[in-house]
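Can you keep this structure in mind? I'll have questions shortly.
Just one protein chain is left out here, and the rest sit where they should.
The letters A, B and C name the chains in turn, as written, and every chain counts its residues from 1.
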Amino acid sequence: MNTKSKIKLAYIGGGSRGWAWSFMSDLAAQNDLYGDIYLYDIDHQAALYNEKIGNNIEESKDKWTYHASQNIGEALGDADFVIISILPGTFEEMESDVHLPEEYGIYQSVGDTTGPGGVIRALRTVPMYEVIAKAIKEFCPNAWVINYTNPMTICVDTLYRVFPEIKAFGCCHEVFGTQVLLSKMLAVMKGLEKIDRHDIKVNVVGVNHFTWITDAYYKNIDLFPLYKEFADTYYIDGINAKQGEKHINNSFTCLQRVKFDLFRRFGYIAAAGDRHLAEFCPGDWYLKNPQQVTDWKFGLTSVSWRKNDLLERIARSNRLYSGEEKFELHETGEEGINQIRAIMGCGDLVTNVNIINKGQIPNLPIGAIVETNALFTSSTVTPTMAGPVPKEIHSLVSRVCANQQIITEAALSRDLNLAFTAFLNDPLMKLSTGKAKELYIRMLNNTSKYLTEYDLNSIR
Amino acid sequence: MNTKSKIKLAYIGGGSRGWAWSFMSDLAAQNDLYGDIYLYDIDHQAALYNEKIGNNIEESKDKWTYHASQNIGEALGDADFVIISILPGTFEEMESDVHLPEEYGIYQSVGDTTGPGGVIRALRTVPMYEVIAKAIKEFCPNAWVINYTNPMTICVDTLYRVFPEIKAFGCCHEVFGTQVLLSKMLAVMKGLEKIDRHDIKVNVVGVNHFTWITDAYYKNIDLFPLYKEFADTYYIDGINAKQGEKHINNSFTCLQRVKFDLFRRFGYIAAAGDRHLAEFCPGDWYLKNPQQVTDWKFGLTSVSWRKNDLLERIARSNRLYSGEEKFELHETGEEGINQIRAIMGCGDLVTNVNIINKGQIPNLPIGAIVETNALFTSSTVTPTMAGPVPKEIHSLVSRVCANQQIITEAALSRDLNLAFTAFLNDPLMKLSTGKAKELYIRMLNNTSKYLTEYDLNSIR
Amino acid sequence: MNTKSKIKLAYIGGGSRGWAWSFMSDLAAQNDLYGDIYLYDIDHQAALYNEKIGNNIEESKDKWTYHASQNIGEALGDADFVIISILPGTFEEMESDVHLPEEYGIYQSVGDTTGPGGVIRALRTVPMYEVIAKAIKEFCPNAWVINYTNPMTICVDTLYRVFPEIKAFGCCHEVFGTQVLLSKMLAVMKGLEKIDRHDIKVNVVGVNHFTWITDAYYKNIDLFPLYKEFADTYYIDGINAKQGEKHINNSFTCLQRVKFDLFRRFGYIAAAGDRHLAEFCPGDWYLKNPQQVTDWKFGLTSVSWRKNDLLERIARSNRLYSGEEKFELHETGEEGINQIRAIMGCGDLVTNVNIINKGQIPNLPIGAIVETNALFTSSTVTPTMAGPVPKEIHSLVSRVCANQQIITEAALSRDLNLAFTAFLNDPLMKLSTGKAKELYIRMLNNTSKYLTEYDLNSIR
Partner (left out) sequence: MNTKSKIKLAYIGGGSRGWAWSFMSDLAAQNDLYGDIYLYDIDHQAALYNEKIGNNIEESKDKWTYHASQNIGEALGDADFVIISILPGTFEEMESDVHLPEEYGIYQSVGDTTGPGGVIRALRTVPMYEVIAKAIKEFCPNAWVINYTNPMTICVDTLYRVFPEIKAFGCCHEVFGTQVLLSKMLAVMKGLEKIDRHDIKVNVVGVNHFTWITDAYYKNIDLFPLYKEFADTYYIDGINAKQGEKHINNSFTCLQRVKFDLFRRFGYIAAAGDRHLAEFCPGDWYLKNPQQVTDWKFGLTSVSWRKNDLLERIARSNRLYSGEEKFELHETGEEGINQIRAIMGCGDLVTNVNIINKGQIPNLPIGAIVETNALFTSSTVTPTMAGPVPKEIHSLVSRVCANQQIITEAALSRDLNLAFTAFLNDPLMKLSTGKAKELYIRMLNNTSKYLTEYDLNSIR
């Protein structure tokens, strides 16, 4: 049709061997847009591979041209959209983030958002995001910017603090997974099979990976009473969300026991995987030790697993590049492409995003990055008035939010002492001031390659 | 289809000879819902006429059964939806509201929302709305309540103050008219014909009848630069919104000169008819005297016109009742039925509503009734974060908002002295304290039949 | 002097054998006021004793007449001031509050404000305060009401929720003790001896017993740099505040190590005794087990100590009543009488109070009871704009504040399930949902004599 719109899209981290392929699939599958995709990556070789992989996709050929670019200015110049999805540092640094605290009795199931690992990861990520934000300001100030990198909240916050006029938001599929679980619930409890998660209408409040559903409806059926029954039924044994299951191995899955326990405690539906939720709660609740984790039926995602997984993805990249494996379009379950379409005026969309709090959650700080629903329509992304975090969980959520704001501010001002107050205030932290400082310094040293703008000797 | 949902709807003011017929047409035209419509009116005869008129509509027969009811409890009992659309008092009282101030040099183009007439009308309306709110609390506390009566803001505010848990909102088509004007603009300026007003995406802030559009897009085209050109072009001569024209005679139409002048003053698109807009501005601007009104090319709607118009509508009611005239379905341009459908889970909708400010307009008082967009979806109406009233117009809007809050509070506490402070603060008020009090008392006396719960001797 | 003002003061809990005597001493020592003191107590015998003790005070005879009253209406009728200082329940209930959690590994140093004990104490106190608030509304709605009972925040909150127009505030001397410590610091570090604590000017933010000083000056000397040095010097060994020491035995004293550790963590001066401060922090920090408490050089105040202390105070009451011991005026260090004088127009005063947050701490919830400075002047108590809780400690303070609001609300609505969410969210809570519920129910049963308006079987 002749109303197809042309766009230029820049992909920072475009050498990705995973998420990028999902996005390529979604780009190929839609029919409203066409244009150019610029792939920028510090691993330029990986970007070149993806350029070829992208340009080889049959269904995409009349729509998109992929370009690997070594020049961030070229990639961003006058872009309409920017995707950011990078790994800040390598799995070596992540190994320290996740596993060194275990020596001190602190266990983290993910370690990329919160916990001691989340703090350290944020410290090395923020300077990278400052560079990106400045480049966007210079080369494409009017672009819409979609972030996928963790720690989500802090990445988006950095973009806004460096370039306040930026049109950025962060995207995450954890809430989608909870909608899928609610769909599963309707199947299991009511025999209503195959309900599209989009038809499960939820109100979302919180911060990324620690989001909560305060209302859920299918048609005009209130899902909360049913969820209570569901949680009570499966509290002990747990249940697999199945239909929505995308993760490939044990350490990513969970059986919702943490989610059910949180519901029984507080009466609201926590809307992320149990691995994430557990990390935001006091350490004694779900992450006291590996046995407790096993009892709660979720997993500690080890970095060695991630390293192995990367090898497999590199192998697949080679196969796709060489043509040995054909690129198949697949249902990714992501919303990025629909968000872009809605912004281009191709149909309204309501979905959850991470964006500046202008009052959509009145009892979290104005200016913090929060996750709620937003309305996407022509050239606009407008959060809905999600309302306050319910009082029962406000203290849990607000402490996380406060800590994230400190970390961003500390990282931007390269103030390691301020960052340490967030380290101490983390829900998983149970060490004395002295022991905590020892761990902090060891972790910083392990990631020092990416902390060149900080003064590690400044720690008091 | 078997998923059609059954509802009970109560219509307060169901003897209406105008808006009720539009609503009947919309009810008949939709295909997702069926059930019972209870018509309640203090003029029971009129409700009986509408019962028959409704039950005679061909297209409606398999969907709706109309019942005129003399008992508000019966009408409301377990209703899913309540429509309120009444005339508070008669045209006799309105005659005084609108025209008595003219003796004092104060001209009002509508006189039902603001101005001296708006204050007096509110004072007699609030006690009626207290009765309605209490009845809803008693008979159908879970119903969704849609208000159409003016003064809109004060009516909705009263519902919430009497029954804070009420699920109420107010509906008004003035913004729709402005979308139609923008559609006309695209035709006139760009040759884009017949663009549906729903495809004109606007962000709305303000209070009812004094709403402002702060962003407007068609697809991803920013309509503000074009509107500037449009306003400059038609500033002197004005332009008729035409396509969207629903009003039947001169005193209701306008040629947008006030709207264009406000844009040239402040840079935002006022989103109501000029007759309404003018009344919220200082009197010297557009309503100094009848000649100035003529120069601005809008009209002073006289109550004598309304009286004549009523006679015509009564005649038509007789024809419809007797079958002399056949009820024809027509495109009403109203959103009420779509809102109901969305709440029932039959498709999301974004439209403007009047509802409690929980922060969607951060620089108007929390708790005030404001008008912004809201997302209607399964069992939920959620305002979008419309954002602050722009600073250029904040003083204009906030004074209106403050005054409306005083009037509601004064009426609820039957405090005529407090109400007088709002009377004095009205933008059209230019009298000395003494003259203003004289006018106030005369107007109150003229509407005293409906002020039996007030003490007119209490005025200091 | 002829301008002496006459007042009527009602003392709820007027049989007190401790604080009442301090107050009598202060009343006798001042020279601006005279009048009648009504002592009301559920232990009327104790009130009668205090009546005689009061009327026997030599220095008081031309100023005050004490009346023990069995009728709360008589005591309160047209009172100008009301003092509330009661023990909610007996030491039997307090024994369970403080010590039963120890079976579950939860140690509390005070147990009357926060922690599991604080929650349970609040649940039995709120209904008593509802009775008091209603009586004040009935018998002396214009009185100024000063609360001394713990849990302070929840008591004051209850007064306001039951009777929103009440002129109430809560008084606590913990901040005074910190001013005394700063005075000691000036002596030890700077050789400035005997500086009156009133000349140490501090800005206070927080909630009762978890208050923080964000600015401290003596003349125009900033005390923060000095405090850093002070905290570093005495961090290991601790230091006794001495000059200000009023407490009589070990389990009440502390050597400031917790206070110094909190300063080294977060950079602000915690302004309460270490026993209180420790209870508001995560349990692993200072209250993991008795040994850790000893290491931090503060004490767990046992209820058996309180019981013994009471016996001694009863003995003293007998001696004072019989005249065997003469009542000696003494410097009490309390501000109650100065607050009353200021309100009567006898000299302005700035001191810390617990009162409704109207924005004096912008980042704690509006409506919560917070502790800041206030200006006391003729018929007015106005908080100063204390400013936000610093970000480093915001998560610590806001969680406490949120929990206290839940407890009040739960108690007022007799909702034991809602109260349980606060129990779970308490910083000291480390139990699983199941174990926590077991403890909760046992504790409730131990205080059930005072929970007759709750339904203990309602717990899910």
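The rule we apply is simple: a residue touches a chain if its C-beta (ideal position, glycine included) is under 8 Å from a C-beta of that chain, and two chains touch if they have at least 3 such contacts.
Every value quoted in this text rests on a predicted model; they were computed, and no experiment measured them.
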*asked:* Could you tell me which displayed chains border the chain that was left out of the figure?
replied: B, C
*Looking beyond the chains shown, say which of B:Leu27, B:Ala272 or B:Ile406 touches the absent one.*
B:Ile406
*Write down which of B:Lys137, B:His198, B:Lys219 or B:Arg265 is the residue touching the left-out chain.*
B:Arg265
*May I ask which residue of C:Asp43, C:Glu102 or C:Asp215 touches the chain that does not appear here?*
C:Asp215
*asked:* Out of B:Ser5, B:Asn240, B:Asn363 or B:Asn446, which residue would touch the omitted chain in the full complex?
replied: B:Asn363
*Identify the residue among C:Asn55, C:Asn203 or C:Asn338 that touches the chain left out of the display.*
C:Asn203
_Give me the chain B residues in contact with the hidden chain, please._
261, 264-267, 282, 284-285, 363, 365, 391-392, 394-396, 398-400, 402-403, 405-406, 409, 418, 421, 424-425, 429-433
*If you put the missing chain back, which residues of chain C would it touch?*
5, 201, 203, 215, 217-222, 343-345, 348, 350, 358-360, 362, 373, 375, 377-380, 382-387
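Criterion: only the chains that are shown with their structure count from here on.
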*Classify the chain contact graph as line, ring, star, complete or other.*
line
*Can you give the whole-Å distance between the Cα centres of chain B and chain C?*
53
_Between chain A and chain C, what distance separates the C-alpha centroids? Give it in angstrom._
45
*Which residues belonging to chain A are in contact with no fewer than two other chains?*
none
